[in-house]
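Taking it in order: structure first as structure tokens, then the write-up.
Note that this complex is displayed minus one protein chain, with the remaining chains in position.
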Amino acid sequence: MNIAFIGLGNMGGKMAQNLLKAGHTVYGFDLSPTAIQEFQTAGGVVSTNPQDAAKHADVVITMLPAAKHVKDVYLGDTGILAVLPEGGLCIDSSTIDPQTIKDIAEVGKSKNIQVCDAPVSGGTVGAQAGTLTFMVGTDEDTFNKAKNILSHMGKNIVHCGDVGAGQIAKICNNLILGISMVAVAEGMALGAKLGIDPEALAGVVNSSSGRCWSSDVCNPWPNISENAPASRGYQGGFATQLMLKDLGLAIEAAGQVKQPILLGGLVQQLYQQRCLQGHAQLDFSSIIQNYLPDEA
Amino acid sequence: MNIAFIGLGNMGGKMAQNLLKAGHTVYGFDLSPTAIQEFQTAGGVVSTNPQDAAKHADVVITMLPAAKHVKDVYLGDTGILAVLPEGGLCIDSSTIDPQTIKDIAEVGKSKNIQVCDAPVSGGTVGAQAGTLTFMVGTDEDTFNKAKNILSHMGKNIVHCGDVGAGQIAKICNNLILGISMVAVAEGMALGAKLGIDPEALAGVVNSSSGRCWSSDVCNPWPNISENAPASRGYQGGFATQLMLKDLGLAIEAAGQVKQPILLGGLVQQLYQQRCLQGHAQLDFSSIIQNYLPDEA
Amino acid sequence: MNIAFIGLGNMGGKMAQNLLKAGHTVYGFDLSPTAIQEFQTAGGVVSTNPQDAAKHADVVITMLPAAKHVKDVYLGDTGILAVLPEGGLCIDSSTIDPQTIKDIAEVGKSKNIQVCDAPVSGGTVGAQAGTLTFMVGTDEDTFNKAKNILSHMGKNIVHCGDVGAGQIAKICNNLILGISMVAVAEGMALGAKLGIDPEALAGVVNSSSGRCWSSDVCNPWPNISENAPASRGYQGGFATQLMLKDLGLAIEAAGQVKQPILLGGLVQQLYQQRCLQGHAQLDFSSIIQNYLPDEA
Partner (left out) sequence: MNIAFIGLGNMGGKMAQNLLKAGHTVYGFDLSPTAIQEFQTAGGVVSTNPQDAAKHADVVITMLPAAKHVKDVYLGDTGILAVLPEGGLCIDSSTIDPQTIKDIAEVGKSKNIQVCDAPVSGGTVGAQAGTLTFMVGTDEDTFNKAKNILSHMGKNIVHCGDVGAGQIAKICNNLILGISMVAVAEGMALGAKLGIDPEALAGVVNSSSGRCWSSDVCNPWPNISENAPASRGYQGGFATQLMLKDLGLAIEAAGQVKQPILLGGLVQQLYQQRCLQGHAQLDFSSIIQNYLPDEA
């Protein structure tokens, strides 16, 4: 199958390589010469712009930083939808607001092109290993078509609903995640200050009603969760500035439908405070440092 | 074994009955005639005051509403520690601040009486079924002695550390729980407003990093978690006013050691708002109603 | 002087009438036929689009709902900057983010057109009476030129700094306002619940360190501040949805420079909650109803 891949960064580059390994022909585009170089070395065909990549393709996959890039790549005279043949399929794996992809899908529909959102979780590790989770928003038919391709890059392809539902699922999940991480940070720091052994406390919480991904898989207290960033100086993992971006999407989406998210509004600012303090690159679980005296 | 049981309410009454079923002699005291009546019917020996119960006992168990009751029952001229023989064991299963039980244990130590805290989780259902979790704070020796008795009333007896550690574990767990429930409420309500099917959203969250007890076992959106209070009009479960009380303990304990808990401070007030609005008796997951338009 | 006025809504319409009264010729444009009708009756010259108005003008004033409208009116082939002669002056009195007006001023500069931001406070009452406060961002020269015109519509023309500074001042003022109103609501509601007479409490606060515009001029408790919306059922005043919009601008601007605003992030959501509950049109001081039992 001929696939166009737009956005060959940390995530996209690794995803494209898995498509190449699976035997597909991949036409790639990125603004970064380094990204292009790596892609070419891995066997990809370099394109000079998104339209150039798309005109060879049955399927287009995009993995871009923000909504404005996605709009630029798909819409307008120089956009993909202007050249992709009828019957084509576009999969946007960027994390953006749900409305943008709905708007693009509307344009696609008028040209008989299927568009779906498929944001991912799993990070660069999952992208490399081909074990990403894709949260897909589209109709049943398009989902089945997309699933065939996505399964070369991920192992968990979830149909969340109509176009936009993938983004909604990701935004809402990360909203819950961003809050519950602060919750665990507060609980662990309080317990330690009150004198309980953090490992004993985590043991109780993880077998009780406080249990969550942030307490068992990714506990912010060092050396509780074996493979957590907290156990390696908050390196790797999910950067605070990315959590800040995703919470920004949640707040923007909530604002569009006038839905209050009280804790969401507050914790976004807490992560922003961390960034102001110079910790934007550390894993977001490092927010526990704001609750420890050493971090004055 | 001769056991004194002080506080035969919704929880204590059922716990005492499990001790009676196990063949122990239980001397019980409560201020409520109804509670006394039920206890007597179940085979308990009624005492006229805490000292009266304690003087027959090897072990004393207390299950009381607040720290002041616990102090009254243990300390002073009319308190249990004034009459319990040397070598006795006191187990306080009330949920109170960690400092109070430490103070009482100090007095106990001077009289060669072992005191431990052992707050529970599992609610009245667990109390009746004998499946409570006990979070025990005391030394190794006392823990083993206490475990023998507690195992008649619960199936999960966790040693959390020294005296007070049981209370600390419970407080910190419920702090995390109280926050993560609001997190899930915000995420589910936002998702629904944005148009995703709540069941699909819960499916994604529960297999992803937003997963927590509040999303999988006790989801606040109706009919997601089969046995959750949300699926039966928020009846039963863990009353909002009890969550409010436990968060109050967290804030009090945090204040004693000057430990900040930002989200904790806010969510306690959110639950207090729910109580002001007349929903103190509903399960705490009903806080999602504050995020829904019907609940104006 | 020939003035183009774009945006003749509740605010702009009244402002334009004050320019007409002062003897200026005003070329006006608005999408609403009703607004146009009123403007024409008051002696204005109706234009068919912004460029049509601008080409007659020495000065352009815009009063529009959001940044996208401001961009549309000034920029691009159909924008004002494409037709306004060199040496012209543009005054944008809309409340928008600071960056947008900086971008427009940059374009203006390349065409030798002066652009300044001059958002207002004072509401429709001040617009009608010609007593608005203008917060102006621009250089000294342009400020003096703008002041001559603005003084027909307001009585307090403040030079806040370079382009964008007017917006910054307004955003930051309303951020403080939006929070302090909730602060007063919490204080008044708590005092009343504890049993103090609200009038006595307001008396103490207003002569002490809790004193603020929200406590003395616009107290949210009814019948404390004589002319406050609280004393007339929260009608008139500054609609909750407008406060929500301005806090949205604060959060957006804060996000652009990664500056945390913790209380800002939370109170925006509180006002959003009020809108969800159906109170978007009430004065923002009506947020006190969320702290009163009647408002369950």
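For reference, chains read A, B and C in written order, and residue numbers begin at 1 within each chain.
Throughout what follows, a contact is a pair of C-beta atoms (placed from the backbone, for glycine too) under 8 Å apart; a residue touches a chain by one contact, two chains touch by 3 or more.
All values derive from a computational prediction rather than experimental measurement.
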{"item": "Chains still shown that are in contact with the chain withheld from the display", "value": "A, B, C"}
{"item": "Contact residue for the chain not shown (choose from C:A67, C:A239 or C:L266)", "value": "C:L266"}
{"item": "Contacting the left-out chain in the complete assembly, out of C:A42, C:M153 or C:C212", "value": "C:C212"}
{"item": "Hidden partner chain, touching residue among C:I179, C:A230, C:L244 or C:L276", "value": "C:I179"}
{"item": "Touch with the omitted chain, as defined above, among B:A82, B:V217 or B:L276", "value": "B:L276"}
{"item": "Subunit B residues that touch the omitted chain in the full complex", "value": "248, 251, 254-255, 258-262, 264-266, 268-270, 272-273, 275-276, 280"}
{"item": "On subunit C, residues whose C-beta touches the chain left out of the figure", "value": "98, 121, 133, 135, 156, 158-162, 164-165, 168-169, 171-177, 179-180, 182-184, 186-191, 193-197, 200-201, 203-205, 207-215, 217-218, 250, 253-254, 257, 259-264, 266-267, 270, 291"}
{"item": "Interface with the undisplayed chain - residues on subunit A", "value": "266, 273, 276-278, 290-291, 293, 295-296"}
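By our rule, only the chains that are shown with their structure count from here on.
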{"item": "Subunit C against subunit B, contact positions shared by both copies (same if over half, else different)", "value": "same"}
{"item": "Farthest chain (mean CA position) relative to subunit C", "value": "B"}
{"item": "Chain-chain pair with the highest tally of contacting C-beta pairs", "value": "A-B"}
{"item": "Rounded Å distance, subunit A centre to subunit B centre (Cα mean)", "value": "39"}
{"item": "Two or more partner chains touched - positions in subunit A", "value": "254, 259-262, 264, 266, 270"}
